[in-house]
Structure formats: C-alpha cells, structure tokens
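The complex appears here without one of its protein chains, the remainder shown in place.
The first chain written gets the first letter, and so on, giving A and B; residue counts start at 1 in each chain.
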Amino acid sequence: MSRSPVGAAFRLASLVMMLVGLACGKTEKAPTPSPAERIIAVAPGITETLFELGLGERVVGVGDYSTWPPEAARKPNIGGLFDARLEVITTLQPDLAILLPSEEKLRVQLERLGVEVLTVRSETLAEVESMIGSIAERCGVAERGDFLQARWRQDLAPNPVPGNPRVLLSVGRERGRLANVLVSGPGTYLDELLGLLGAVNAFADAPLDYPQVGLEEILQRQAEVVIDLQPSPGTYEELMLDWQDLRAQTDMAPACPRVVAGDHVLVPGPRLPRLYRELREAIVSCGEQP
Amino acid sequence: MRSRRVLLILAGLWLATLLLTPLLGSRLLSVGDLLSQDPTASTIFWSLRVPRVLLAMLAGGALAISGLALQTLFRNPLAEPYTLGIAGGAALGAVLALQIEGFGQALGFPAVAVASFVGALGVSAVILGLAMSGYTRETSTLLLAGIAISLSCSALVLFVQYLADFTKTFRMVRWMMGGLSVVGYGEVLWLLPWVVMGLVTLLLFRWDLNLLLTGEELAVSRGVDLKKLRFGVLGVSSALVGALVAVTGPIGFVGLIVPHILRRWVGPDHLSLIPACFLGGGAFLALCDLGARAIMAPAELPVGVLTALLGGPFFLWLLIAGRR
Partner (left out) sequence: MNSRTLLTAHGVEWQAAGRTILSRLDQEVIAGECLAIVGPNGAGKTTLLRLLVGLLEPSSGSLSWGETPYSDFSRRQLAQRIAYVPQSHPLRIPLTVEQMVLLGRYPYLSALRVAPRESDFQAVAKALELAGIEALRQRPLGELSGGERQSVFIASALAQEAELMVLDEPTTHLDPLHQREIASLLARLNRQAGLSVVVATHDLNFASLLADRILALRNGAVVACETPAEMLREERLAEIFEAPFSVVRGGERPMTLLEWER
C-alpha cells in the first residue's frame, strides 16, 4: 500500500515531463541571428571589451568580477564564472551571450534556454585581439573594432628595455609571506608581454602555464626583477615588505622587487596595453637603480 | 502499523515538496503567474525550477537508498556511496576532463559528466572485482579497500588540480561542491531509469538485507547468497550514484543522514525503509536546495555545500542523542 502514492506521483511526473519536453522542443529551434540588443557576459575581459566597443548600453548583465568600467559594475549580476544565476538570466531576457570556452556548462544551458552564444578565446595576445574583432563584427560595430585592433597593435608594438633583464612575474601568492607563489610560465599573455619588452621570463622553461614554485627555486633563478601582479590596489607597501625581509636574510634574494597593482593586471582584455606600459616602467626603474 | 503511517506522512511531504518548491525561489511565482502566459515566469517555472526540483528529488532519493543499502551490506553506519570511493572516482574523472578540456560533448552530455560517470564505474568495478575475488572474504576488508581507493582518488585529484591553471582549478573546486542547476529535462530523464532500476533491485533484496542485520554467518546459513547480494547492492548503488554524480557533482551526507533518521522512525524492515528513504531523501534534498537558493538569493549556494554544512553537526548530534 505504501508504494501506490509513489507510483502515482511518478506517472504524474513523467506525464508533466513529456508535455514540457514537447513544449521546449518547439521553442529551441531559432537559428536566425539575434539583433544582439541584450547582451550578457561573465568574464570581465569580455565585459570590458563590450564597453570599449561602445556597446555598454546593450549589456544587460555581467559576472561577479566585472568591476571596470564603473558602469559595468552597476549592471545586474548574473553570477560567478561557474555558477550562473539562471533565473536572473531568464528574467533579463538576453538575446546574446558571449562566453569563454571554459564556460561549457553555461553555454549548453543557455542554448537550451534559446539564447544565442558566441564563444571567444582570450588566453594569448593574439586571441584577445581577435576576440575584439569577432565581438565587434557580431554586434555590428566592425569599424569600431577595426579601430580598436589597430590601436591595440600600436600600443603593443615591441619596445625593448636595455639589457635583456631576467624577470620573474608572480601572479598570486600569500600575503605576509613568500609562500604558494604562482608565477607565469611560458606561452601566457604575460610571457608574451615580457617578450615584447625584450625581457627574459625567469620561468620560461616551466612545464605549466602558471606553476606554483618554492622559495628555493625563486632564489636559484637569480631574477634581476621580480614583479608581483596584484589585483587589489593599495597592497604595494605590504607586498614589497615581504621581498625586503627576504633581502635582509640572503644575498641571493632578487635585487629589485616591484609591485604592479590594480584590477586590470590579471584581466586579459582591452586594458592589457596599460599593464604593458606599467611592466615596462617597473623594469626600467630597476635598470636605473645603482 | 506505525511504519505505514510514517510512509504515508513521507509520501505527503514528498508530494507537497514537489508541488510547492518550484513556486519558491529568488522570485516567488504564484499559480496566477503561471496561468498569465508570462513567458519569463513560465520559462523560470517549467525550464528551470520544475526540472531542478525533480532532479533534486531523484538524486536525494537515490543517494538515500544507496546509503541505506550500503550501510546494511557493510554493517557499518558510516558506509555511504562517498566513503566507498564511488564519488572519488567520479571526481577524478571530472577533474581529468576539466584539465584536458576541449573534447566537447559525448552523447549529448558534457564531457565532464561522461568522464565522471566513467570514473565512478571504474572505481566500482575495482571494488566489485575485489568483492568477487577470494581476497576479501570479510566485508569489513571491502569497506577498508573502498576507503583506500577513495583516498587514492582524492590524492590524484589534488595532483591534477596542482597541474591545472587557476581558472581550471576553480572550476574543479566548484564541481566538487555539487549543484542541481539544470535547464530542461535531459538530466531528469537520464537519471529516472537508473533510479527505478535501483529501487526495484534493492526492494527485491529486502529479505536478504533484513537477514544480514542478524549477521553474515546466520544469513548465509539460511540461504543468502552473499556474493550475489554484494554484487547486486554494490553494482546497483554504484551505477546509480555514478549516474547522478555525473549530472549533479558530489552531494555528501544525504546518503548518511537520511537513512539514520528514517531507521529510527520507520524501523529496520527494508520493505518500508527503502521507499521511506527514497521519499525522505528526495524531499530532504529538494528542501535543502530550496534553502540553498534562498539563503543567498539571487546568488545560489551550491547544494552540496549546504548539505555538508548541515550534515556534520547533525550527524554528531544524532550520535550523541543515540547514546542516551
């Protein structure tokens, strides 16, 4: 007797599912391209690109980490990189979502909801450049895209610093001590920026894109310049202190620690030229030291 | 009879959960909204909430019945799909797929889901192999073997995470939290046959499971085929859990808590206990998910985080209260 209500519920549920399945099946096939009037994006680099292309008005939702430009931060939040708020997205009624390849799950879910998805890559400088182009083209602002791409190439022209210094780029570590240091390996956009500056990446031979390295390895690499990339501004003093402590203890400590802070340093997007300039300034200032 | 009354109450709770939770969330929906042809409300209700609640109910029920069966099989209150390494294998598969990336979809499901299903089945095959071979005549040895496999999988997961860059690591960590966010009925329809198969198989084994409560020696002397029972229970629960972990990620503690509560309430007879766990586990997970959606609305707390947060202290309380 206990099983009959369960059985009834199952029959009811499967009936409902069949009906809904049929209903959904109809709405899902809509291959005509949308006008891209209501755009959502999760990755901050994509949001920045949209605003840079003058499409800010058309953006209806952004991800957790979109803090720039300030207008973007005021848009409705549609969730983090991997836990999108689907109900918020549905309410926003977007017609185009621009995603990274890593957002595979969200892509599938949005397509089931009938939202067109454009996937772009942004791991290298060339990919960021073509991302600007493909977003511009898809949203009907190809000219503005061409202009931005030309400016991008101009801003990122090779501009070597003298002396091919060895540079170590730290992209994240514990604050207050030199532990769990993540550095940039070969092939990343940061490595490419160093290449454009004529500098040598101290971890150019690393097996991973962003390996975690120990202090011993850092000392052995004998980098002339160490640059801490830090997304939260106002941490300059604190981060410098850790390197100075190390210098007080060993002669092998990197000679010239620098910190580049700001919410743009780890976002592969249109603000990379700014990072490029700041990296150059940091390296050059080390060369001027006695 | 008491167990029948409890079953009826549970069935009522289950039905009420099924009917009411889809209306609740960051945006409250009324029956009026649904009848008003508002496309947004109807999409939220039919494409997001209803499938999500159904998935929660199937997954919760599946976790609870496999937890129950494994606890009885191993005569150990801590046995559940996750202590046996089934989820560990799924996690390893998922993490590998996230690391290698770019092989898209298979059979209409994301590679991560396929890989985690394969991982869960792989671990189960090892455990089943051990169970069938002569090496582990003792069931307790089998449980320890499961724990050892689980630990090895965790270690491998850490190793893969170390190799991954931070976006991937973040995705891996996020996957481990488990979640029920789905669009449409694909996942529900995928899970349904597994759950039905699991329920039926475990119900067929109900006398064997009951008799096992009196000890393996006595059970075997009365005709329980221990090999068949182990094969059936382990095979069914690992297939079931593998299928659900593939779509929801690991959701812990449901398989541990729900059988413990219901055993006290319904009694030890598996004929009532198995349906009770299915109903109770389903309602429990759907309500947890409602809580997870509500606590931080409009953000969604992954339900696996919530069940783990609730599970630890609750289980501790249960142990202490049980000693009175």
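In this section, a contact is a pair of C-beta atoms (placed from the backbone, for glycine too) under 8 Å apart; a residue touches a chain by one contact, two chains touch by 3 or more.
Being a predicted model, the structure only gives us computed values, none of them experimental.
Novice: Kindly name the visible chains that come into contact with the excluded chain.
Specialist: Looking at the complete complex, the unshown chain comes into contact with B.
Novice: Pick out which of B:41, B:224 or B:274 touches the chain that's been left out of the picture.
Specialist: Selected residue, touching the omitted chain: B:224.
Novice: Looking at B:29, B:197 or B:271, which residue reaches the missing chain?
Specialist: B:271
Novice: If I consider the whole complex, including the chain that's not displayed, which of B:205, B:253 or B:284 touches that chain?
Specialist: Answering carefully, the residue with contact to the hidden chain is B:205.
Novice: Touching residues of chain B against the unshown chain: what are they?
Specialist: Touch with the absent chain occurs at residues 75, 204-207, 210-211, 213-215, 217-225, 263, 268-269, 271.
By our rule, only the chains that are shown with their structure count from here on.
Novice: Between chain A and chain B, what is the separation of their C-alpha centroids in Å?
Specialist: Roughly 34 Å, centre to centre.
Novice: How about chain B: which of its residues touch chain A in the complex?
Specialist: 4, 7-8, 11, 14-15, 18, 25-27, 40, 43-44, 46-51, 54, 101-102, 104-105, 110-112, 162-163, 165-168, 170-171, 174-175, 179, 181-186, 188-189, 192, 272, 275, 278-279, 298-300, 302
Novice: Which residues of chain A touch chain B in their complex?
Specialist: Contacts found on chain A: 1-3, 5-6, 9, 13-14, 16-17, 20-21, 23-24, 77, 79, 81-88, 90-91, 93, 101-102, 104-105, 108-110, 112-113, 172, 182, 208-210, 212.
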